[in-house]
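Excluded from the complex is one protein chain; the other protein chains are retained at their positions.
Letters A, B, C and D name the chains as they come in the text, with residue numbers starting at 1 for each one.
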Amino acid sequence: MTVQANMAGAQPMARRFGAVLPLLKGLVAIAAVLLAVELLVIAFGIRPYVLPRPSAVIEAVLRTPGAYRDAMIRTGLETLMGFGAGALFGIWIGVAFSRLRFLRETIFPIFIVSQTIPVIAFGALVVMWFGNTILAKAVIVFYLTFFPVTVNCLLGMRAVDQKQVQLLRSFGASDREIMRKLRFPTALPHIFVALRIASALGLAGAVVGEWFGDTTGLGVLLLQGMYAENMVAIWASILCSAVLGIAFFGAIGLAEKRIVFWGGESS
Amino acid sequence: MNMPMTYPSTMEPAMTPADEPILDLRKLSKTFGEVQALDGVDLTVQPGEFVTVVGPSGCGKSTLFNIVSGLEEPDNGSVLRFEGQSVHAKHLLGRVSFMPQRDLLLAWRNVIDNAILPLEIEGANKAEARAEAQRMLPEFGLAGFADKYPHELSGGMRQRVALMRTFMFKRDLLLLDEPFGALDALTRTMMQRWLLEVWQKHKRTVLFITHDVDEAIFLGDKVLVMTARPGAIKLARTVDLPRPRSADLVTSPEFISLKRELLDAIEEESMKTFGPASH
Amino acid sequence: MNMPMTYPSTMEPAMTPADEPILDLRKLSKTFGEVQALDGVDLTVQPGEFVTVVGPSGCGKSTLFNIVSGLEEPDNGSVLRFEGQSVHAKHLLGRVSFMPQRDLLLAWRNVIDNAILPLEIEGANKAEARAEAQRMLPEFGLAGFADKYPHELSGGMRQRVALMRTFMFKRDLLLLDEPFGALDALTRTMMQRWLLEVWQKHKRTVLFITHDVDEAIFLGDKVLVMTARPGAIKLARTVDLPRPRSADLVTSPEFISLKRELLDAIEEESMKTFGPASH
Amino acid sequence: QDLEEVSLRLKWLPQAQFVGFYMAKAKGYYEDEGLDLTINPGGPNLLTENLVATGADTFGLSGGTDSVFAAIEKGLPITCIGIAHQETPFVFVSKADGPVQEIADFKDASITTWFTGANYVLFGMLAANDLDRSSMNIQPQQVSVTPFVDGQVDVVTATRYNEYYSLMTRVGEENLKRFVPEDYGVSFPRDTLIVGNEFAAEHPELVQGFMRATVKGWLDTFADKEAAIDLIMQEAPTLERPHQEFMLDEIEKIMLAGAAAEQGLFTIDMDAVESAHQILVDYDVLGGPIDLAAAFDSQYVDAIPSAERLPE
Partner (left out) sequence: MTYDPMSPSQHALARGVFGGLALFAIWELAARLFDLPSYILPAVSEIIARFWTARAVLGEAAAYTLGEALAGYLLGGAIGVALALAVTLVPQLRKVIVPAATAVNSVPVVAFSPLILLWFGMGVSSKIVMVAVAVSFTMFVSALAGFDRVDERSVNLMRSFGASRAAILWKLRLPTALPLILSGMRLSTVRSLIVAIVTEMLGAYGGLGWVIYQAVIVIDFVQVWAAIFVASIASLGFFAVVSFLERRLVFWR
């Protein structure tokens, strides 16, 4: 019993520490990798065109830190807006679809087909409809993120143990209550899996969205580097994308740990 | 020590308002498409009684419970009377305490919140429900575990939480569908003894499904043996063993002779299911 | 009918080449990091003997089996003798037939191909192995199920396939770890009787883990009770009941008195695990 | 003062090639003309003509005469109101010590070019020099000039202000040989200013104002290139300044070449337009001749005296 009490006390601390430690480890690991690449490039005399020295890339970022910071903020914001809306809509439509079979069976196939269309192919349409606003990018991110969320939300709701539904019904629960107290929580782990997938997709959407004529953002920097054949600039943009991507992924992971604390295995 | 002795079947008439059984099933049948699960079950349960049901796998025990808890409607022609009134099964939703074969705890709710789930659905005040559950914890051997989540509990503990949830849903009739089926034999013995203690204190009517003849005799005032599918009541035996019952009861001669009789009846039915192909 | 009567322990000396036990464990211990799972197990098994082991949950039964099947090395200082020779555990890999707690059938193999898995690994001719398995099917109650896949079988059938797989791996010593643990009480009874038949025909040595005292007595020539963790042998009792054993044995006085004795020993140990907190 | 909200869609991302527009905006010239102008960059797979035609943008700096022809042929309601690049901004480049020394050597060479307009320039050059391109090895060119640098390609296409700079820095100008289209009888004016027909019909005065402000912006740019480069570096800080400086020098030359040398910036040289048009008709890129008089409207540039369109 005392052991358990100790454990209970130690847990929050371990949790807090547990969040920082991997971060620290990760940073050390990244530094090590960069150093290794640096040495490799120098040792083998790899042409900057094939692979520039990491130090040169970092130097490029530090030369115009404002530009990279603004780009990251802009791309990050686009992703965040579209992702937030996509996640909410994805869940909402997933819940609706799980209840309204007619709607699901009529509209879901269209959603599926829509996801086979590469966004870049109708960039012009997006610009025509939404202009060169941050909204346009958010819409693209939204388009890419809501679908996996809906799919997994449905999947998660289907994963509900029919016996648990019956139990709740035997307590006199309404469909609404069953949705709130059982189906949705059961679907949460699946939804988080989708969110993780969607975060990478959404970021890609934001970057591609910026290729449709935009002034700031990582996609813009990437294009600029690409057409000027500026390898250092390309790598700098990739580095920033990586930082942003990892941050998103990590944030979702943290949220998942907090929200789906039970680990997703239901009984 | 002598009060409990007189507790079971002998006390029934005194406890019932007017000799009225709490549950009365007649010619209860249930067909799923091609499969006839139940065929003319006749069964009465008196208030305060502990009735155990044994029967071969797939004979329709869970189906019977699903009907009594309101989850399924029986076939036409079946008679289902509850607390003296003829009712449709669906009217029983929310009126009996049902504990399914597995614990079915919600992984995202801690012990307390799992236990108060039925009260929450009833619309009870959450804080009050929690306080009440807190008070009940020690009795269910869960003192100090209020804030634990199901994945932090052993199988026996989870089962106790599920039982507590069932008890918190204060209905006169408790349906327990193999609550100890998933536990190992030793943990199971512990849980049986404990269940009897709790039951004796709470004085509820219990209908209890099990596969285990020892368990059926050890717990019940009355043991029902079901036939192979389609299920019906093959045999009903009153258990005239004194309460409180202790572990060494299982080696007493009365116990053994009752066990013998029930085993024979079950074996006969089991053979029908197993058939000769499976030895 | 009288030949089998004389079959069990009384026959042992005659069957053993030179009084040599097939398995001989002395001071066997096993520690996992902080946890001491086994502490000085002493155990001998004679050829042809059916030894059953009962003990509270987590007392180290599976660990014991893992060592004897060669999957884990015991701590230093443990003595492990197999067929008269002192061996390292790992040398036992492939030398005993091991059946784990669950059936662990491979979902993508049908009944026959699951059964011949160990022969395939031994490098046997597949066609021959299949033919042999075909011949064995009826005996295992699986006639006509050769081409079925595990998901098409009932729990009892799956368990029989797993047992058949174990028997096809022809080793002198069979280790069965709660083979019927997942089955319901009635199916279980059927399987026990059937196992005895198969065993008596194949004349193998069996070490059998169970939680169920009835099962341990019903099957065994000798019943071992293990202590709570760290596990050791608390009690060893020879079962002097005639073979073949029939179902009504469980209500015989000898059976009951042995059960009483074993139950008391187990309860004592169980209490240590359960502790007072959990009732 | 009520400003009309309008936008200009560029053909590409901010760089010195477009700095005159940024300059005009920074100096407030557009506001002076009653315009609240937003400059929208372009991108791959964006077509300026398309965005202007749909009204998504008011003005555009589009690909060039070739893309204007295509747009008119497809019925897009746009008009070209000025031409920025008076001569072909592309050159074809070979190695000074390589196998391609004169245009006749193109025959057996491996050539890459952009199939976004530059290909017609090349085809015209080859035809004008009696070379049969159907037997030649001409491949689409990728973003990178590295295949040329590495010797996998003999002739590469380069904009004079962009890829040529890369080639100079990587190979050295002395090691390069340029084939300038004008030297081979072909000229493709590019970087065309366009406007939507509806807008022009409703607000001719605003179109005129846009033109005036734009010209002023460019003249200021050429007058103080240092300030112009500062401006563009502010707009796109990750660009390389030396490259942008080089680009602006080249752009100045291209914008003030040909007819513009006399008549000033954004002159529409109909002779050059017609010759480019003829090449596209000859190659069946266009289904037939288009109405050039309707597609190219000089009134707005012509309304600004040449003297005001030329640097001092």
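Keep this in mind: a residue touches a chain if its C-beta (ideal position, glycine included) is under 8 Å from a C-beta of that chain, and two chains touch if they have at least 3 such contacts.
These numbers come from a predicted model, not from an experiment.
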Among C:Ser29, C:Gln46 or C:Asn66, the residue in touch with the chain that has been omitted: C:Asn66
From D:Ile39, D:Leu76, D:Leu193 or D:Ala260, residue that would touch the chain that is not displayed: D:Leu76
Where the missing chain touches chain C, by residue: 66, 69-71, 93-96, 98, 100-102, 104, 106-108, 117-118, 120-122, 149-151, 169
Residues from chain D at the interface with the omitted partner, ascending: 44-45, 47, 49-50, 53-54, 63, 67, 70-71, 74-76, 115-117, 139-144, 146-147
Positions on chain A where the hidden chain makes contact: 26, 29-30, 49-50, 98-102, 105-110, 112-113, 115-118, 120-122, 124-125, 128, 154, 157-158, 162, 199-200, 203-204, 207-208, 218, 222, 225-226, 229, 231, 234-235, 237-238, 241-242, 244-246, 248-249
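The rule we apply is simple: only the chains that are shown with their structure count from here on.
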Centrality ranking, top chain (CA atoms only): A
Computed distance of Cα centres, chain C from chain B, in Å: 33
Gap in Å, rounded to a whole number, between the CA centres of chain B and chain A: 48
Touching two or more other chains - residues of chain A: 1
Interface hub residues of chain B, defined as touching at least two other chains: 144
Touching pairs among all chains present in the structure: A-B, A-D, B-C
Residue ranges of chain B touching chain C (in the complex, touch as defined): 56-57, 141, 143-144, 156-157, 181, 184-187, 190, 193-194, 210-213, 247-248, 251, 256-257, 259-260, 263, 266-267, 270, 274, 277-279
Parts of chain B lying in touch with chain A, wherever the complex brings them together: 66, 69-71, 93-96, 98, 100-108, 117-118, 120-122, 144, 147, 149-151, 169
Residues of chain A touching chain B in the complex: 1, 4, 8, 161, 163-164, 166-173, 177, 181-182, 185, 188, 260-267
